[in-house]
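Note that this complex is displayed minus one protein chain, with the remaining chains in position.
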Amino acid sequence: MTVQTVIETRVKGLTFATIPAGEGLAKALAMPRGDIIDLISDSKLKGRGGAGFPTGLKWNLAAAEKRTPKYLICNADEGEPGTFKDRVILTDYADLVIEGMTIGARAIGAALGLIYLRAEYAYLKPHLEEVIEARRGQGLLGKNIGGVDGFDFDVVVGLGAGAYVCGEETALIESLEGFRGEPRNRPPFPVVSGFLHRPSVINNVETLAWVACILAKGAEWFKSSGTATSTGRKLFSISGDCARPGVYEFPFGITIAELLEEVGGENAKAVQVGGASGRCVPRSAFSRRIAFEDVPTGGSIIVIGPGRDMLEVAHNLLEFFVDESCGQCTPCRLGNAKLLEGVEMLMEGTCTSEYLHDLRALCNTMQVASKCGLGQTSSVAFCSILDSFGDEILGHAGRVR
Amino acid sequence: MALITERDRLREDVIAIAELTGFNRSSLIPILQEIKAKYGGIDSYAMQLIADVLDIHPVEVYGVATFYAFLRPETEGRFVFRLCRTLSCEFAGKDLVARQLREDLGLEFGETSPDGAFTLTWTNCLGMCDQGPAMLVNDRVYTQLTPAKVRTIVDEYRTLVEEQGVERVSERAR
Partner (left out) sequence: MSELIETEFPPKGDKTYSPKRRAPLSQLFEPLAEPESLDAIGATVTVTIDGIETKVPFGTTILQAAKSLGIRIPTLCYHPDLEVAGICRICVVEVEGQRTLQAACSYPITAPIRVNTYSKAVRVARRHILDLLLSEHCGDCYTCIRNGNCELQALAEEYGVDKFRFGHPEVPVPVDTSSYSVVRDMNKCIRCRRCVRTCIDLQEVGVLEAVERSNKVRITTFLDKPLLNVVCINCGQCINRCPTAALYATPALHTVWEALDDPTKHVVIQTAPSPRAGMGELFGLPPGTSVTGEMNTALRRIGFDRVFDTNFAADLTIIEEGTELILRLYKALALGDKDVALPQFTSCSPGWVKYLEHFYPEYIPNLSSAKSPQQMFGALIKTYYAEKMGLDPADIVSVALMPCSAKKFECNRPEMWSSGYKDVDFGLTTRELGKMFHQAGIHLPSLPKSDFDSPFGTATGSGLIFGVTGGVMESALRTVLELVTGRKVESIYEQGDVIPVRGFQGIRYAEINVPEVGPVPDIVKHLVPDWNWLKGATLKVAVAHGTANAKKVMEDIKAGGHFSECHFIEFMACPGGCLGGGGQPIPTNAEIRAARAKAIYSEEKTLSVRKSYENPAVQRMYAEFLTDGPCGHKSHQLLHTKYRARGKFIE
């Protein structure tokens, strides 16, 4: 083939490049199990997938469960539009991720780890399996890991099949069990009853890699960057209208303006933070900080240049959700389609202001009444575009009757 | 002695995968993936057979296969072109690439060529947002597409089809 598979993602400033695998696990194996969780809790590490649940707390809950076997699942279903940092991590630092899984398994007492890899990344499966096999060879997976008597843990790779919703942890479990990827009722949460009804911890790829780093370098090191509530550094997937897209690492608390300067997107008119399910931040709010307490994100930053039509942006994002909703609960199943229809009416100039008002109210219902995170967030971007770019949208001749 | 039919072969395939992954519901998606990769689609008999082997209902297999974008039961071409349509790729100019693909493959999105060689379809984010427009051809990813690149890629796959026909070679190692 003359046209080669091109994966040349620009990568800048990654801590993972400076921490060799092995160190974290060695330290973890020398500690009592409870201390591992304490260390992670102390670091205040929060889930890097976007929801930001404290990892230490999640592990503590799973560790407290008596039922066995327990499972540790690595969520590598990176489907959020605009995010690709997990792909980079899995390509270059899979060792760290699997080490993080092993440490987590040690902490909660998991017997088996599963990596749920999205179908779009199927080409990474052989690579991951090589890394796993190599670790088995080194005695870092399998029986009596690291010479610790009775510490058995292994990792298998499961492949997704093309469904964004499977990034939702309970949908992911359904998918692993061979069902349609439809989120479950929560509670009970997976830490109590997850894969095959057993206590299961689901962590994002990046979270697990940070776990290995925190074990290696300590909680203080981790906390030395970031903000008080959003500690540490974070990988960002930068794409869209900027000069230098790629994967960057920044401490939490960075302002959007600072971030844009780094990536060459200073003249942006807006930034879609957090992917399709995130919010659209207009230029006037670029002084906001990226952190769980201000503008949260799983790391997806799509820069929207000055020439872009915001209604087109909303249309594209809603098309995505209309395609990817699991179709289980009413608000999400039908709501997204109604919003998309509304955007199309706006484009044609057939949407009355009264109907637009109805749609705005529907967004609120979708956000509070949907069964899972997908439905609760799918209308956020549309709402923020309406709020920030109302004049642009309504200003177009004939857009609102 | 009875002839070994296609159906017998299919049964052997399904059981062979289940032997590896287990005769339980968790094996459903791996089985569907393998059958899809090998046969390009999952027909009525295959779904009933899989249901029989896993002791579930055929309609459940149907429900799962239609849920996942990569498990669509209808038979697809030997090479499935999936062009990303999500925001970053849209910004990067996916529309032009889409047009070129339609022209060069002679297919609309959602169509499969009558000879069974190609399928053209949209897909959602491929995680190649920094290098859009991006597409997958089966498991292979192509980035920073331009109309010229598309032409070369399609030509190469056409040559491949002319040389090898539309029979699938198992591309994914068991």
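Letters A and B mark the chains as written, and numbering starts fresh at 1 in each.
Just so it is clear, a residue touches a chain if its C-beta (ideal position, glycine included) is under 8 Å from a C-beta of that chain, and two chains touch if they have at least 3 such contacts.
Predicted, not measured: the structure shown is a model, and the values here were computed from it.
Q: Return the single residue from A:Val11, A:Met31, A:Leu196 or A:Leu394 that touches the missing chain.
A: A:Leu196
Q: So one chain is hidden, and I want to know which residue out of B:Thr21, B:Thr75, B:Ser113 or B:Thr152 touches that hidden chain in the complete assembly.
A: B:Thr21
Q: Write down which of A:Glu65, A:Glu78, A:Glu182 or A:Asp241 is the residue touching the left-out chain.
A: Of these options, the touching residue for the absent chain is A:Glu182.
Q: Need a quick check: the contact residues on chain A for the chain that isn't drawn.
A: 69, 71, 112, 114, 156, 163, 165, 170-171, 173-174, 177, 179-180, 182-185, 187-188, 193, 195-198, 321-331, 333-338, 358, 361-362, 364-365, 367-371, 376
Q: So that we can see where the missing chain sits, which residues of chain B does it touch?
A: Output for chain B: 19-27, 44-45, 47-48, 52, 54-60, 62-63, 66-67.
By definition in this document, only the chains that are shown with their structure count from here on.
Q: Between chain A and chain B, what is the separation of their C-alpha centroids in Å?
A: That gives a centre separation of 26 Å.
Q: Using the touch rule from the top, collect the residues of chain B that touch chain A in their complex.
A: The contact residues of chain B facing chain A are 24-30, 32-33, 54, 63-64, 67-71, 85-88, 90-91, 123-132, 136, 139-144, 149, 152-153, 156, 172-173.
Q: Would you tell me which residues of chain A are touching chain B in their complex?
A: For this pair, the touching residues of chain A are 1-3, 5-10, 78-84, 86-87, 118-123, 126, 158-164, 175-181, 196, 237-241, 245-247, 272, 276, 300, 302, 304-305, 308, 312-313, 316-317, 319-320, 323-324, 326.
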